[in-house]
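With one protein chain held back, the other chains of the complex are shown just where they sit.
Let's look at chain A:
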Amino acid sequence: MSGPVTRRTLLAGGTATLVAAPWVARAQANTLRIGMQSILSGPIALLGTSSRNSLLVEQDRINAAGGFLGRQIEFVFRDSKGQPQEAARVARELVNTAGCELLVDAEASSASFAVQEVMRDLNVACIHTNSETSSLTADPKIRVPTAFRVARQGVHDAVAGSLYLADFANAKKINKWATCSPDYAYGRDTTAQYLQFFKKFKPDVEVVTEAWPKLGQPDFTEVITKLIQAKPQALFTLLYAGDLSAFVNQGNVYALFGQMTVATPNVDYPVLAAIKNLPAGIQSATRYLETFPDTPANKEWGQAYFKRWNERPTNWSWQNSVAMHFYEAAIKKANSLDGKAIAAALTGLKINSPFGADGTITMRDDHTTIGYAIGWGQTIPKDPFITDIKPADWGKIIELETEWKKQQNYS
């Protein structure tokens, strides 16, 4: 369009805007805003970005199916950089200012505990999708009525991993271990849980050294050389994302993987792709694999994600996807968006899921999910990256988790 803007066209435009404004506002008000906060920058931004990507896939799917209670959904994303104080501020801002009626807390444990405290004052439902620290929901003092976890739980992984590693260590006669995990709640708590169960299944285990690098530490040289000096037969590590990639790349320089067996539960597709020379024979859990569970539904989901984002999903991707499946089912059941009503509907809810060990995942009464697929195998440098996968025994996991909760006075 060309030509001068006259007073008449300006007035006409202004009038049209005024007339249209209520409809625009109503359309916006009718959209259901869902707040999502996570680490969206820095060395572990993969956690946030792969969560966000998965939620955007879910947003399209849910909106195409008519939305929640007839309202289209729209995510509002915020980067807390994993800082607890910022995470708490963002959670309040998403609800009080941005008008979000549901929350997806995709923070790491370092910030999820701060979000959990904020949830005590806000009457909206919140699902933590990435925090694996068990006490977040296991400890009744920390649990919040309207907040749930749809994610792996440290104690579940610890039981499954310890059982697998005890068998492996017995077969290979390995009893001198070292640990190297990030120096915050998740790393400290989950390493302790692994060791507790590992020692239960293999009492002759000796931890010859421990290393606690900072989250996002650029250089692991002194950690790697310390591990070499201690001469363990095997190393257990909970490093993840960019930290795990840097650790493996720097460890390769020292031929670390030829000097000790390495076990980690935290290997994801993008990390496998970023590690240019992935050593074979790392004992690894299946965070997310298209081949585990080996079902058409799981493969279809993984390939749809890849088609949309041109990269493969992570463990965090499936967790966020399942969180939306739970919201979808609970809102339908409650026929309400009220936090307490959703909480009541979520408790005990069982849904069909491509990521379930038996095709289902259940939200237990203590606000955490059970029944998701857990397996351990060993790495190979090319697709499918992890082979010889042994599925975990959920009966054993629940039995030992119950014992652990008693020891912690959680039940």
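Basically, a residue touches a chain if its C-beta (ideal position, glycine included) is under 8 Å from a C-beta of that chain, and two chains touch if they have at least 3 such contacts; residues count from 1.
By our rule, contacts and distances are computed from a predicted model.
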Task: Choices "Cytochrome c oxidase subunit 1", "Branched-chain amino acid ABC transporter permease", "Xanthine dehydrogenase family protein subunit M" or "Outer membrane lipoprotein-sorting protein" - which one is the UniProt name of the chain not shown - done: "Branched-chain amino acid ABC transporter permease"
Task: Residue, one of A:Leu56, A:Val207 or A:Ile228, that touches the chain absent here - done: A:Ile228
TODO: Consider the whole complex, including the chain that is not shown, and state which of A:Pro218, A:Gly281, A:Gly348 or A:Pro381 touches that chain.
DONE: A:Pro218
TODO: Out of A:Gly161, A:Pro182, A:Gly242 or A:Gly371, point to the residue that touches the absent chain in the complete complex.
DONE: A:Gly242
Open item on the list: Which candidate, A:Leu69, A:Ala98 or A:Ala255, sits in contact with the chain we can't see?
Closed with: A:Ala255
- [ ] Just the residue numbers, please: which parts of chain A touch the chain that's not shown?
- [x] 40-46, 48-49, 183, 209-212, 214, 216-219, 221-226, 228-229, 241-243, 245-246, 249-250, 252-255, 258, 270, 274-277
